[in-house]
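Below is one structure, written out as structure tokens; the observations come after it.
Note that one protein chain is taken out, while the other chains of the complex remain in position.
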Amino acid sequence: MASVRRVFFDYWLGWHSQSRVKSPGTHPTSRMITKLFIKLCFLGHRDALKEDLSALENLMMYAALGAINLSHESALQYLWQFGLRGREDLPVHYLSAGQKKRVVLARIAMQGAPLWILDEPFNALDSQGVQGFIGLLENHSSQGGITVFTGHQDINILGLKVLEL
Amino acid sequence: MNAFFMIVQRDLLLVMRRKSEVLTALFFFVIVTSLFPLGIGADTALLRKIAPGVIWVSALLATLLGLQRLFASDYLDGTLEQMALSPRSFVVLVLGKITAHWVVCGLPLLILAPVIGLQFDLDTAALETLLLTLLLGTPVLSLIGSIGAALTLGLRGGGALMSLLVLPLYIPVLIFGAGAVYAKSVGLDVTGHFSLLGALLILALAFVPWVSAAALRIAIE
Partner (left out) sequence: MNDLTNKPWLNWFKLASPSTFYPVAGRLIPFFWILSIAFGLAGLWMSFFVAPVDAVQGQGYRIIFVHVPASWMSMFLYIMMAVWAGIGLVFNTRLSAMMAQAIAPIGAVMAFLSLWTGAFWGKPMWGAWWVWDARLTSELILFFLYLGFIALQASIDQARRADKASAILALVGVVNVPIIYFSVKWWNTLHQGASVSMSKAPSMAQTMLWGMLLMALCFWMYAIAVTLMRVRVIILERESHADWVKQLKEVRS
């Protein structure tokens, strides 16, 4: 029974140990919330994709939610970057689990937040998807971002800190 | 505001892709109103008298049916959580969802109600009043109902529990709405009823989105 390893990716030294999302129940002001959440991209256990909407529509929805100006073309670019050419307009429930995960990766890339907190992002990804994701992570950190993610696999990324729980 | 329209548009789009869920609530409304004459008898005078109450109660029940879907699907696939974590105001997003719910559940009632009213032999003045009270009242129903939906999110036995929580809160709307139509049909003044319905609408619009957003955060945590 493999224990879960929590992996820290820590280039940004100024960051405190806020690996947990600040609970909304502590009533911060709305400006503080906006400032905090705009820096955060969170992926929970579920994909958080609307099954009845297409991959493209999902991406546009997340752009609007994240207060990002996303053009049609850029959205398509993100999807193609993760190998979803030809599948942008299908309702998500037609996609395979691996393809759904790649839509999620496209969304994470699109949001461009500095802090990523991802729960088991490697689930359901095939080897090509894993490579793509690792590339995404390395790109993120080279731009000064932080990723906190959990996983069961052995990953080899530059600058990784592993915490075994 | 952009977020508000986006959410309304998104929810309407989702409903369009799954039309059957919506139509069932509307057919429910029609069927329930037809049950009363079948149960009570076809005496026209009696039907005219009970019509406002019957139509309003059926509208309440049909709204309740629709409310169960209000937050459930977003909660189940994780998008509700994402909305709560987005930099947009969660209150505005919740208001957007409630508005979309009203467009899908409340507006069709407005269209069907005159038809049902004719089945109950209501005269034109009463039909007009019925429409106006439903116009003011159904948004309040969607708003207050969203509190119940938010509180019972993800619970077993959610639907029945939500009805128990929400129906007592619906009673003032029912009283003023149905009461206005009855008053009009016996020739009494209805301005009081409408002022109170309007007041309820304003109160609900002012407070309910915050309450529902708070209840949703409690359910998501």
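The chains carry the letters A and B, assigned in the order they are written, with residues numbered from 1 in each.
Everything that follows uses one rule, which is that a contact is a pair of C-beta atoms (placed from the backbone, for glycine too) under 8 Å apart; a residue touches a chain by one contact, two chains touch by 3 or more.
A quick note: this is a predicted structure, and the numbers were derived from the prediction, not measured.
Q: According to the contact rule at the top, which chains on display are touched by the left-out chain?
A: B
Q: Any idea which of B:50, B:103, B:167 or B:205 touches the chain not displayed?
A: The missing chain is touched by B:167.
Q: Who touches the missing chain here, B:57, B:126, B:151 or B:201?
A: B:151
Q: Going by the touch rule given at the top, which residues of chain B touch the chain that is not shown?
A: Here the touching residues of chain B are 147, 151-152, 155-157, 161, 164-165, 167-169, 171-172, 175-176, 179, 182-183, 188, 196, 200, 211, 214-215, 218-219, 221.
We adopt the following convention: only the chains that are shown with their structure count from here on.
Q: Can you check the complex and tell me which residues of chain B touch chain A?
A: 2-3, 6, 10, 13-14, 17-18, 76-79, 81-90, 93, 217-218, 221
Q: What does chain A use to touch chain B in their complex?
A: 21, 23-25, 30, 33-35, 37-38, 40, 42, 44-53, 57, 61-62, 64-67, 91
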